[in-house]
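All protein chains of the complex are present and in place, except for one that has been dropped.
Up next is subunit A:
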Amino acid sequence: MNILYATLGLVGVYIYVSFVSLLWEGLDRKLVARMQRRMGPPLLQPFYDFLKLVSKEAIIPRDSNKLFEIAPVLALAASISLLAYTPVGFGPLFATKGDVLVFLYLLALIAFIRVIGGVSSGSPYAQIGAQREIIMLASREVSMMLGLFAILWRLAKLGAERPFSLETLYQYNIWEIGTPLTIVGTLILLIVFIFWLASEIEVGYFNIPEAETEVAEGPMAEYSGRHLALFKLSSALKEFASASLVVAIFFPWGLSGYLGMSGIGAIFVDLVFHTIKVFIVLFVSMSVFRAVTGRLRITQAVNLFWSRILPASIIGAILLAMDILGVIA
């Protein structure tokens, strides 16, 4: 029975998140347009785009192989499974000990499937884009993992029942530890995560693999019709899931506790409140970042990650570790 409920929950979350994440896309485009004194598209534009792409003819390049057609389906499947492990206002549906690894794995897998799809298209543009995506993937994940593991380790020390599950983020809050070292460390890690989020969803500085003007959409260069629609949807889901991680780590407060609610109502209120927080985080890390920064070169971006973000992440993790080990009492 439990599996049945969890499956129903996953279907519900999937439908909700696909709606909300596409809505955010529309909101984002509107906001960025306003920042540049344009009217921008209507709010529901991504839905129209999606429907139109689905109805269009999908062109399969002559030089492509089977994986070209399979990759979009795999990417969407991986994104849906990612939602089962994403904290969305409450603990992940399939929360277990150590599920953070599954989350990270699926997140990386989605990027990797995009790369495989790109490489399989047989187009040199897509290959260049795919190479860049792999380089970015290798650069950005290390600093994020270090920060995430440091925080979860710190929380596990407070006596979590399932250590290294994303569920612990709702049982304990990194801010409530309250010592100066943790607060400074967490703030540093927040900056790391904002940069990571921007690169995960490839905006602003990090719009490198897709770079329309340079390599014609990168890995997606040859995709059209329903395949492209599936990829767009899975990217939107991934965007939401990545932002959810940041929200769950740094802003995990729920609303239902204050309102004294319980049951289905509380879940719904928390979900909506979580969505609003995700929108705020995405506004900072996506819309503003996209509007005010240009693209870096791939070497600059890699350099940024290894020589700025990673040291910041190390410092943040060391501060958290110093706090728990009592180096400075």
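Points worth noting:
We adopt the following convention: a contact is a pair of C-beta atoms (placed from the backbone, for glycine too) under 8 Å apart; a residue touches a chain by one contact, two chains touch by 3 or more; residues count from 1.
Here is the rule we go by: contacts and distances are computed from a predicted model.
For the omitted chain of this complex, the UniProt record lists the protein as "Cation:proton antiporter", which is one of "MrpA C-terminal/MbhD domain-containing protein", "Cation:proton antiporter", "Membrane bound protein complex subunit mbxC" or "Nitrogenase molybdenum-iron protein subunit beta". Across A:Ser120, A:Ser143 or A:Thr186, the residue that sits in touch with the chain not pictured is A:Ser120. When the omitted chain is restored, the residue from A:Ser64, A:Ser143, A:Ser165 or A:Ser235 that touches it is A:Ser64. Annotation for subunit A: contacts to the undisplayed chain at residues 63-67, 102, 105, 116, 119-120, 122-124, 127, 130, 134.
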